[in-house]
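Would you mind keeping the following structure in view while I ask a few things?
What you see is part of a larger complex, with each chain still in position.
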Amino acid sequence: MPTVTVTRRVRFNAAHRVHNPALPDDENARLFGKCNNPNWHGHNYTLDVSVEGPMDPKTGYVFDLAKLKAVVQKEITDIVDHRNFNLDVPFMKDVIPTTENIVVAFWKLLAPKVAPAALKRLVLWETENNYVEYDGR
Amino acid sequence: MPTVTVTRRVRFNAAHRVHNPALPDDENARLFGKCNNPNWHGHNYTLDVSVEGPMDPKTGYVFDLAKLKAVVQKEITDIVDHRNFNLDVPFMKDVIPTTENIVVAFWKLLAPKVAPAALKRLVLWETENNYVEYDGR
């Protein structure tokens, strides 16, 4: 069977503050600029979850995208949507909530949940002009 | 001279909490659902500022869009970008930061600044699927 990658796009919004509590305030301000605002700011995030595998001859699907949406909703969006990454999200505790750290945390949650397909790539957009991608390396 | 409407689109992001402090917490939760999260959430906002007027025969412009961008930046985005609408924005004090109230507040700030053109319409997108528009009535 051919190996195809299928992607489900989901959206959520959240508040955050880019801040390293191990550093003094003035260094945080210098490093992170307006992203360090102590009163938070926020984004509409877009996440593309891509899984790869052979097609099931019975269905012609690599992974039913309705099921993939349900997995992402349970593992990710139910936890982070309309929340504060610094204050409300258990799996971001003690992590600076940069888009890089968020995407790596998402990988750890999703990778075990998509068998028998394999998680291939996550792309996370923070704004229309900035995005990060991660493939588990 | 023909009357043309010209629009400049700007973007910013901010945190907010939809909350009416005059109401008890449980009614706030019932009215506003997840938008009432006490730890805030946030959005990437898109704002279309439209001004209308005759073209200046010397320039062929209704209003120089570089100048319109500068006006919007000074009056709006420098104040709200990477901020918290409830805590950081003086002109939103004592106002529930719904998209409706935000767009009306923006109108009051921008309308006096675009003469000799006239502010015609503001469109404010809160998410990819929700937007409000206001024409000063």
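As written, the chain order gives the labels A and B, with residue 1 at the start of each chain.
The criterion applied here is as follows: a residue touches a chain if its C-beta (ideal position, glycine included) is under 8 Å from a C-beta of that chain, and two chains touch if they have at least 3 such contacts.
What you see is a predicted model; the values in this text were computed from it and never measured.
For this complex of identical protein chains, the structure file gives a whole-complex count of 6 copies, while the figure shows 2.
Following the convention adopted for this analysis, only the chains that are shown with their structure count from here on.
Centre-to-centre spacing of chain A and chain B amounts to 28 Å, using the average Cα coordinate of each chain. Contact residues of chain A toward chain B in the complex are 11, 13-16, 34-35, 37, 39-44, 81-84, 87-88, 127-128.
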